[in-house]
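The structure appears below as structure tokens.
Only one protein chain is missing from this complex, and each of the others stays in its spot.
The first chain written gets the first letter, and so on, giving A, B and C; residue counts start at 1 in each chain.
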Amino acid sequence: MKRRQHVGVHRVACRGPSDLSGVQALIESGKLLPRDIVAVMGKTEGNGCVNDHTRDFASSSWCRFLSPYFGCSPDAVEQRVALVMSGGTEGVLSPHFTVFTRSWTDGASPGTGDAAPRLVLGIAHTRVFLPEEIGRMAQVEATAAAVRVAMQDAGIANGDDVHFVQVKCPLLTAAKMQSAVARSASLVTHDTYESMSYSRAASSLGVAVGLNELPIGRIFDQVIGTDRALYSARASASAGIELDGNVVIVLGEAAGASSPYRIGHAVMRDAVDAASVRHLLRERFGLDADADAEAMRRRLVNVLAKAEASPDGSVRGERHTMLDDSDINATRHARAAVGAVLASVVGQTALYVSGGAEHQGPAGGGPVAVIMRTEDRFET
Amino acid sequence: MKRRQHVGVHRVACRGPSDLSGVQALIESGKLLPRDIVAVMGKTEGNGCVNDHTRDFASSSWCRFLSPYFGCSPDAVEQRVALVMSGGTEGVLSPHFTVFTRSWTDGASPGTGDAAPRLVLGIAHTRVFLPEEIGRMAQVEATAAAVRVAMQDAGIANGDDVHFVQVKCPLLTAAKMQSAVARSASLVTHDTYESMSYSRAASSLGVAVGLNELPIGRIFDQVIGTDRALYSARASASAGIELDGNVVIVLGEAAGASSPYRIGHAVMRDAVDAASVRHLLRERFGLDADADAEAMRRRLVNVLAKAEASPDGSVRGERHTMLDDSDINATRHARAAVGAVLASVVGQTALYVSGGAEHQGPAGGGPVAVIMRTEDRFET
Amino acid sequence: MKRRQHVGVHRVACRGPSDLSGVQALIESGKLLPRDIVAVMGKTEGNGCVNDHTRDFASSSWCRFLSPYFGCSPDAVEQRVALVMSGGTEGVLSPHFTVFTRSWTDGASPGTGDAAPRLVLGIAHTRVFLPEEIGRMAQVEATAAAVRVAMQDAGIANGDDVHFVQVKCPLLTAAKMQSAVARSASLVTHDTYESMSYSRAASSLGVAVGLNELPIGRIFDQVIGTDRALYSARASASAGIELDGNVVIVLGEAAGASSPYRIGHAVMRDAVDAASVRHLLRERFGLDADADAEAMRRRLVNVLAKAEASPDGSVRGERHTMLDDSDINATRHARAAVGAVLASVVGQTALYVSGGAEHQGPAGGGPVAVIMRTEDRFET
Partner (left out) sequence: MKRRQHVGVHRVACRGPSDLSGVQALIESGKLLPRDIVAVMGKTEGNGCVNDHTRDFASSSWCRFLSPYFGCSPDAVEQRVALVMSGGTEGVLSPHFTVFTRSWTDGASPGTGDAAPRLVLGIAHTRVFLPEEIGRMAQVEATAAAVRVAMQDAGIANGDDVHFVQVKCPLLTAAKMQSAVARSASLVTHDTYESMSYSRAASSLGVAVGLNELPIGRIFDQVIGTDRALYSARASASAGIELDGNVVIVLGEAAGASSPYRIGHAVMRDAVDAASVRHLLRERFGLDADADAEAMRRRLVNVLAKAEASPDGSVRGERHTMLDDSDINATRHARAAVGAVLASVVGQTALYVSGGAEHQGPAGGGPVAVIMRTEDRFET
């Protein structure tokens, strides 16, 4: 008898980077089985840049929290759960965690056709990268391989059924740069903030290769972070100080899964492209943003999106000032803008909007995925 | 024979706070008569807070620029033109100037019914305020009186025909506070940033009184800046370091004017309330935000809006982090959010979105006015 | 036979808010007995303002770290160890922890006269404060009482022998303010950042009362945070989001203690008053800042200091811009300045310089305490 994958998704508000009381309440109510947790995507309230310690604070809080459930040390939790913490809740964005569980059941559930596509999920890790590999082909190739492993883990055979690939990737701290310099290794950059951009860039091109959006032959060191004509429509990469290799989470759909969720994706062509998201809601989920506000509230789990300041310095033909602002980093501006646009469409501000969209969607735009509850009898 | 008011509006991009080359080009092309300029509302690219010198830089550039046309000293220009510079183009917002001209023609123009309501404008100044008057009843009362003078100047008899009242008001600098302390005068606050909020609050309540939205009897010192149930649906106040009294600009409609523009207003109930603006566009101007993008591009002059971080700490029931952010002031977050939402509705990023909406619309929301070209033969 | 107090002090560098590897190494080497730890004063690398989560991150890391040594839960550690985390290492300041241990030995140690004054330490806690008590007399009085309890705990009879009193005090978060508003309680301020200032102000006046620097009769609600002629020369208060009552640590000297350290204090009259610190080093410790750099390096443990932007807007008669800066909070500027001045005197950048010196030293200045190793055979 066939095993059926069941993915659960819980969006949980928090009062700070270490507040897991909402998660605790879900566990106590029996709605969330902690041992089934396979991934957490968090929005924490730091600056989302180099010295954002809220990501690490949240991650270590999760590790400590889950450690007794898994019967392992806090450090070992990170080997079992993909913790992706994205810093920065500028504007209306609300800090929260999206918790993914995965479990397996035998046979068909009554009332659900086996053929209906439902949310599935897979995970993979790359090896640890040397500082000089960050932002270069080594990172691209390792990520592409990890995407394929994660697809297999998810039970997705066709790349078209993948709707979002989240990658968490390392950055170059001052310490890492010094260690590399000591070995006379040549780095892609000596600026910590800039290294976040290179790492996201290489990771995203890796996703594009892994999903066959781009052939590996078109990618080489010189295009990473520069040739924005090359991009993935489904990659999302976040750089963080707390890890040394990439973690890859694939989200997609597969027939036969019993998850009470569906997922779809669109590409925002620029930071104010609400139309593409409205179109996605209408076409894939049958929801009109204006008329179906109540159904939206009931069904919407989360929107996963990437944001960036348009690198050509303009939006819809008019100059923006994000790239020249030395007080607020451009990624912060972009998250504030895109987060508010998406919230105005879906009526919810606890959204996963992550900054820095190099090779993630077209220049100045970015990929958007929407996870919706199905309207059947399943409960998460 | 009756004189007809003709208001012209030009939205002009700039490359920096002192760049008036676009204005110069309009003058040289004959489209803009500099001596007809009565008001300029600018968005400049500073932080919009206490030490934003881009507002002053823009204002003094305008004074110098217009001085030869008016045949007066640069300082005297500010007595003739209401210069309102609002700092802060966070997110997608694009720095620009909105230039209002006013002229008078004799009799009826052919092809336009005298009765059609068209854009009109009036201006008034209050006296200079003492530091201890800022944020208090003295400022409320002087502003209310100035609103009535400006309405008369605009030719508007009925307060319902006023759609936007822009006030520029002073703040308490360290220097002003010290001078007051030296006189043993008691100030509403000793924090410069907070004084901007108090000054906007008193000015906005003054507008509400001037437009008969609120009776003067309901306003006293203690409610200024605190009782957010009291508000104007059409007030917009910006505080700036460069002036010592209030300047009031009334925008509305009157039958008989020959201006090729109309104006309407709505109230956003929160920072992501795109629906109210979509409704305004549809009901007043017959434009569907999705379907009529091309007509919108052709007809839209500007959106004038106020933005603020919801003072109760949440948007649509979920926590925001704007008020607890010590790296980026809440007004900057709010402008980034509301600016992007409006741009996603109208498809244009050079919008007048100003921060700090105390008593300007409901708590966390704000007034929005839209100026549209009429689709008749008139040219601006 | 008399019991002798022995206070140990370890200054330990860290690579981040949660990095306790240096502490671990000291424990493993036998130099630090974890069960003897009574207080930790940390400098963490956040913004030191409202949304600085590095303080909480460090505190919770310490709690988890010490929990197995104390055989209690992480939460219970905070009842046993006074954890004072001050955020903000602007300029040259280096993140670190100063760890205080206390133990008791019987009788006299050979070679040390019982009468020589040596470092002693005492601790006390106030009750939890209601939001409306913060920044008001209730906080002053509770703090004064706690100072006296801590002096007794330290074995100091005479207030003159107290050289530094560190208080950690709560602030008003948006959540606390809302809870108070819901009960119709009147708060001292509705601005989170400003509440930090009020809380430090009331706490510092409490220290002044506790040390008999000021009579309680001179303090009332209206002078808290405003009358800067009232101050303690030895108080240091830091506000943090992670606690609800005050923690008080008294540092001083007592004859008979066996600690191999001495402590002294001075008052900086403004942010650039290096002279007062040079004088303290020379007079109390016999060290010339220029000539004795090597001895300074060997003997200096730490400098504990408060910093603030001069509230009159000038330093040595010339305008400063710290109070009008809306991009960087004044406390951050002040820490950068005072930290660098102190580092230039003592040749060390891992210094405890904390921002916000309301009633802590004269306006624009602040108290400074120096802890030095004695040059005898004792090892810490």
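The definition used in the following text is that a contact is a pair of C-beta atoms (placed from the backbone, for glycine too) under 8 Å apart; a residue touches a chain by one contact, two chains touch by 3 or more.
Worth saying up front: this structure is predicted, and the values here are computed from it rather than measured.
Colleague: Of the residues listed, C:C72, C:L230 or C:I328, which one is in contact with the missing chain?
Modeller: Residue touching the absent chain, from the options given: C:I328.
Colleague: Using the touch definition up top, pick the residue from C:R228, C:H265 or C:H320 that touches the left-out chain.
Modeller: Once the missing chain is taken into account, the touching residue is C:H320.
Colleague: Could you tell me which of C:V84, C:A305 or C:V345 touches the chain that is not displayed?
Modeller: C:V345
Colleague: Touching the absent chain in the whole complex: find that residue among A:D160, A:D288, A:D312 or A:E375.
Modeller: Of the candidates A:D160, A:D288, A:D312 or A:E375, A:D312 is in touch with the missing chain.
Colleague: Please identify which residue in A:A76, A:A255 or A:L323 touches the non-displayed chain.
Modeller: Checking each option in A:A76, A:A255 or A:L323, the one touching the absent chain turns out to be A:L323.
Colleague: In the whole complex, not just what's shown, which of C:G8, C:P74 or C:P95 touches the removed chain?
Modeller: C:P95
Colleague: By the contact definition given up top, give the residues of chain B that touch the hidden chain.
Modeller: 15-18, 45-46, 51, 53-54, 56-57, 60-61, 64, 175, 327
Colleague: What residues on chain A make contact with the chain left out of this view?
Modeller: Listed in rising order, the touching residues are 47, 49-52, 173-175, 178, 190-194, 312-313, 321, 323-327, 329.
Colleague: Could you please point out the chain C residues that touch the chain left off the display?
Modeller: 13, 15, 45, 47, 89-96, 271-275, 278, 290, 314-316, 318-322, 327-328, 332-334, 336-341, 343-345, 347-350
To be clear about the criterion, only the chains that are shown with their structure count from here on.
Colleague: If you average the Cα atoms of chain B and of chain C to get two centres, how far apart are those centres in Å?
Modeller: 47
Colleague: Using mean CA coordinates as chain centres, what's the chain A-chain C distance in Å?
Modeller: Measuring from centre to centre gives 41 Å for this pair.
Colleague: Give me the residues of chain A that touch two or more other chains.
Modeller: Touching at least two other chains: 15, 45, 327.
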